[in-house]
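So the structure is just underneath, and the comments pick up after that.
For this depiction, one protein chain was excluded, whereas all remaining protein chains were kept in their positions.
Right after this comes subunit A.
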């Protein structure tokens, strides 16, 4: 693995990532069933657009694009935090079964004929339940180890998978398409982008002073304690935060896999593992990735839409396998 090359131009990465995010946003706003030119987009943003352009940009595409960005950022930051917590680059909210718990919560609510906020609340409860289950069981006797936590997460995730299949089998046919799309992640469900965006912004502010402690924690809990870190408090804090971020993301857009795995991994190759760089970079790059994936998902086979999770999984599965293949025994 080559050493992080960032030290030569320390200020370059935020500019590059913000530029990428803005470009992805512009692409998302012009693409769709009716394509806008960049000039039309600029006019609409400046307030001189036509009625159609205004509707397309402000009512339809911008809220969805912002929701996609927020969800991606949340998932990537949650993944990066879990990787520090488990000291394992394979950790991810999807792999650990958190998304599965949220999904079963949402599907259960849909099966019961509930809608709107109740589906959201139920998904949130599912994600938290899954987190408690995974971390509680992985605690076992005598404290948890990263390996036990990862295995517990994988097993719990497959348990959720079975329950999801059961719910699908019991569901009336007319509800199935909505459920399936929800399972693979679908930003058409995002009602308003503001709650996830706010959570993402607050998280970045909250994590700002903790970056150096997280760097030390990544070297192992004993080493961190010997260097003055309150390990137990920090570990519980980032574990709760990561669960909250996942729950927020899943309740906004359904279960979108592998973002929390792919984005921190890619960024680590370029920026190194300094959490003070990595976490804000994850927020930006994760957002950009899901934004691009969602744009692809709604244009590839237009007017039909693909679930965005299909695109992220197609990227994530090879990355996960490559990571496993390369990891030391």
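One rule holds in what follows: a residue touches a chain if its C-beta (ideal position, glycine included) is under 8 Å from a C-beta of that chain, and two chains touch if they have at least 3 such contacts; residues count from 1.
Assume contacts and distances are computed from a predicted model.
With the options "Alpha-ketoacid dehydrogenase subunit beta", "ABC transporter ATP-binding protein", "Copper resistance protein B" or "Lactose transport system permease protein LacF" in hand, the undepicted chain maps to the protein name "ABC transporter ATP-binding protein" (source: UniProt).
Within the full complex, the residue among A:210, A:262 or A:306 touching the omitted chain is A:210.
Considering the whole complex, the residue from A:19, A:132, A:162 or A:226 that touches the absent chain is A:226.
Those residues of subunit A that touch the chain absent from the view are 1, 3-4, 7, 83, 87-89, 208-210, 212-213, 215-216, 218-220, 222-223, 225-230, 268, 272-274.
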